[in-house]
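Okay, here's the structure, questions in a sec.
A single protein chain has been removed from this complex, and every other one stays in its place.
Presenting chain A:
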Amino acid sequence: MAAAAASSSTPAAVREMQRDLESQANALSKIQKDISKNHQVRKQYTIQVGENELVLKELELVNDEANVYKLIGPVLVKQDLAEAKANVKKRIEYISAELKRMDRALKDLEEKQNSKKESIFKLQQKMQAVQAKA
């Protein structure tokens, strides 16, 4: 009688584990998508930092009397050299800070991914053990 009850509860337990496994797999998939998105954004930011650094290098090379213009919409607006340098430096600082933030977020996501993978692996082992008993 007890054996029959145990055997009838086994499929229910397996089903429960299956559901749990599915939800865990979905969560892992979401984390992986976030990681991929993070990589794309980081790539864009890295390109922007590189471009801004090249602009700053060019601005450092010109003499103080040189005319510098900023393209605003379709119009070229004359800008003070010191102001242009300050703007570019500020932009580099901002993007670099964003990159650091992205790095921290990526580290966090990778940790989450690893722990999720581990829990999925453990759940799979548990399921196999239950099925083997049945």
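The rule is simple: a residue touches a chain if its C-beta (ideal position, glycine included) is under 8 Å from a C-beta of that chain, and two chains touch if they have at least 3 such contacts; residues count from 1.
The definition used in the following text is that contacts and distances are computed from a predicted model.
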Undepicted complex member, UniProt protein name, chosen from "AAA+ ATPase domain-containing protein", "RBR-type E3 ubiquitin transferase", "Cell cycle checkpoint protein RAD1" or "Os10g0488100 protein": "Os10g0488100 protein"
Option from A:Arg15, A:Lys33 or A:Lys70 whose C-beta touches the chain left out: A:Lys70
Residue touching the undisplayed chain, where the options are A:Ala25, A:Leu54 or A:Ala86: A:Leu54
Touching residues (missing chain, whole complex) on chain A: 51-52, 54-55, 58-59, 62, 66-72, 76, 84, 88, 91
